[in-house]
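Sending over a structure as structure tokens; questions will come in a sec.
The complex appears here minus one protein chain, its other protein chains still in place.
The chains carry the letters A and B, assigned in the order they are written, with residues numbered from 1 in each.
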Amino acid sequence: MRERFANHFDPFVIPFLVGMAFVLGYYLIGMIRVILQLPKADRKRFLLTLITPKYIWMNIRDIFLNCLIHVKLWKRNRVLGYMHSSIAFGWFMIILLGHLEVILFVPERIHLFYYPIFFNYFVAETEQTIQGSLLMFLMDFFLLMILSGIAIAIIKRFASRIVGMRRTTRLSLLDQVGLYSLWSIFPLRLLAESFTAHISGGSFLTIPANWIFRQFLGNDLNALPTWWAYSIALGVFMCVLPFTRYMHIPAEMLLIPMRNAGIRIRHPRKGFALLEVYSCPACGVCIDACPMSVRKVNCKDATVYLNRQLRRGNERRIEEISDKCLLCGKCTAVCQVGVQGPELRMAQRARRKYALSPSYSGINVRPMAAAVAHGAGGDSGGVLYFAGCMTKLTPSIRRATTSLLDKAGVRWQMMDPEEGLCCGRPLMMAGRSEQARELIAKNAEIIRASGCDTLLLSCPICYKIFKEEYRLDGIRVVHHSVFFEELIEAGRLKVRRNGDLKLVYHDPCELGRGCGVYEEPRKALAAAGELVEAGKHHAESICCGGSLGSLTLGFEQRRPMTQNALDNLTVADPDQIVTACPLCFSTFVHAADRPVRDIAEILDSQS
Amino acid sequence: MVNRTPVIAIIGAGIAGLEAARQLNDLGYKPILIEKAPVTGGHVAEWNRLFPDMSPAADLVQSLESQTAKVRTMTGTEIASINRLKDGYSLILSDGETLVCEAVLFATGFHLFDASKKEEYGYGIYEKVITNRDLEQWFNTRHDPRIGHPKAVGFVHCVGSRDVKAGNTQCSKVCCITAIKQAIEIKEEFPEAEVYCFYMDLRLFGKKYEDFYIKAQRDCGIHFIRGRVSEVGEAIDGRVVVKAEDTLSGKPVKVTLDLLVLMAGIICNSDAQHYAQQVGVAVDDDGFLKSRDNVGAIVESSRPGIFFAGACTGAKTVPETLAEARSAALAIHRYFSKRG
Partner (left out) sequence: MDFGFKLNPSSAVNLDTVDRARYDRLVQLEPDALTCIGCGSCSATCTAAPWSGMSVRKVILGLQRGQDDEVDSMLSRCMLCGKCTMVCPRGINTRHLILTLCRLNRKGEIVR
């Protein structure tokens, strides 16, 4: 090995150095800002995890798996997974190997930032060593890997369907600059290294390329411009990076430790939310996933565009996108970075100013509390069934639920036989959590008065908030689908299986993605009939379109979403569509071409 | 097809189809009635008495049937497909027969809205909730365990009509008067019963309809409550509890009933839509078949040789349907006269 230049410098490294300094400075300041914006308790918690060995290991593992290997994307789409991991991992390896070369051959130059990047320009290989050729081989290997990834990226940009995406994001101008400079970095590196390969050495890519070029170019002076071009491409990319979607690369490295520390979104524009917004790689997977996207006009309301508008500060659009969303959570389920679209929107809704704010302090719940306390005969234990607002409009669900309770010999009583209060979840979704808290306090008073040990819900909307936000000291909160599955399991509920009855189960958003309940309803249904799956199911099930999450979508706009969800449910041609949510039920019942039932109805009719 | 007596396929042998067949037969054409159901007469055959004269529905159907006795009538026959020919149409029937005709008359009528789809009303769930059709059948057969001896009866207007959620935004026209007719009949049957009609708007536009309204108010003491029923619950004794707003007093009302009758509305016949698609006839945005002109040419389609009669183009009363059937027969006659 021999260094080619005594001063170890050439002006062509300046664009790279400028870019590097800029991006590092920007990232450092941004990182500190985000950490400072966290509420004090969150900040303390986060910083503590950074020095806890368990978390350190978790963070390293998650950063490696997500930022470099893109495991989540691999599971979703192999072509896209390969594309991203080849670029990210390949680039990482080239940087790592560059440093290794410097450490091995010219350790005294390690303080020069640009040396590992432009190693082959500054250092010439004078003799063939196994060590040297192995490193050269690996360099070419990873460069080839990146180039193949770039090739897929180019195909994807111009024909997204080939890689299995129906829609991809429309890029802003700066994103385009970032994209094209990123694309050009690696072919330029190949060119630059090829021009110097007969001096500095190379491997299976660069040496043949060098040979070809020398056939008709032959002039070593061509080398320097290509190294300039390579450096400029790097410099441009790094200078525009903070203003493009590529900010996700550094942002995600902070997002992962923060998420591991259990930090939540508390403000739509600050701290953790800001980090999520910048971590969005704008890949556009959420566009296809979003149930609203069946209407072309709503494609622009996917989470990727919310993130973009939040970065731009376009208030009108932020408000529009935030209010329209169904809060079904599917974008989060498919997002490789895990951007919490619904939480971002709810935080945004919570910032809204109102001229009039409801208050429920005047509502006296004592009569309702007394009614349940009396109904239980002062006994403790037993099940308190809260049907909730939506189940009032679906008497079949309420009737089937109470009938099953009787069949299983469960001691139960109704929490809202006549009037009842709302659970508070719809207010929460509208961003009015202060009001929701008032309702939570009132309902909790009634529940405690009942002396029950189990609170049974047939509505997942209620279930989610009772489970997450109510403090009911020891009272079990359970959804009817889970409760009945347990009763079947325990042999208290005898269900006859009708093998000719083909059922498909629709995962309600609030129950599935919202509370992670997927298997119990399926198990219960499998005991009653033949269970088939929808096209998309479990965490990827499609919202019925009736969600209370959306504040602005009108009935007519929701209709195509409902139809789309039904089309997805009927791919296996089931006899009946089964759900476990009164809102999904009511939404489907008018639009479906076959019977729609609640899980309780199926179990009741088969027992 | 040279110089033969023009054959007209009439889809549907309800009152529209029967009346049109009678007229076409008299005019010297060869109508053929194709009916999906095993009997003719359509919805009217299931009804008991008809407003405004309370004449038995069976009399009307029988008279129409006897006057079309010579018309070839194929009951229990469905249409597999309709194809356009150069100057006519061919119908492939469910029994395998192919029928070549010079004109097709859609007398496909309507479907009664499936009241169980308004799940909040509990039809099919609560025993004491029935539909207008169920009640007419009880008038005919006197057999329905759900009815018993009610002391309080409610009628819910506009079930599946004027309701975007139910997929039908149009008024069904006949439910208001049917509800009043049935309320009077119930009151005559059970003089002790309190009878309530829950309505959004009372649309009593036809001849003598207003007399029914006055009779219901003055002679029968039927309570009219201007408010749409929003929820139906069940009391412990199996009776139903109806919740609505009395919008005139602005107060929510609640009443416990022994019988709740849902006035299921008139919605488009999905079979008709299917056939229309096959022959290239437009379906209007209300789901009913689209006339060439809603004022001057209701019975004509935009395609030569395809005609409409009755409720296939929208909700109609019995007299309107009969008049339209005659009008369609004349339009067909004019069509063939012009063709020479």
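Quick note on the criterion: a residue touches a chain if its C-beta (ideal position, glycine included) is under 8 Å from a C-beta of that chain, and two chains touch if they have at least 3 such contacts.
Because the structure is predicted, anything quoted here is derived from the model rather than measured.
Check B:8, B:158, B:175 or B:195 against the missing chain and you find that the one touching it is B:158. Touching the chain that is not shown, out of A:41, A:356 or A:490: A:356 (per the contact rule at the top).
Remark: the omitted chain is touched by one listed residue; of B:28, B:148, B:238 or B:252 this is B:252.
Of the listed positions B:227, B:287 or B:314, the one in contact with the omitted chain in the full complex is B:227.
Checked against the hidden chain, the listed residues A:290, A:439, A:515 or A:599 yield one contact partner: A:439. The omitted chain makes contact with just one of the residues A:108, A:473, A:500 or A:556: A:556. Contact between chain A and the absent chain runs through residues 323, 352-360, 362-363, 389-390, 392-393, 419-422, 424, 426-427, 430, 432, 435, 439, 548, 551-556, 583, 586. Of the residues in chain B, those that touch the hidden partner chain are 120, 158, 162-166, 200-201, 226-231, 243-247, 250, 252-253.
The criterion applied here is as follows: only the chains that are shown with their structure count from here on.
Chain B contributes residues 117, 119-120, 122, 125-126, 164-167, 231-234 to its touches with chain A in the complex.
On chain A, the positions that touch chain B within their shared complex are 392-396, 399, 555-556, 585-586, 589-591.
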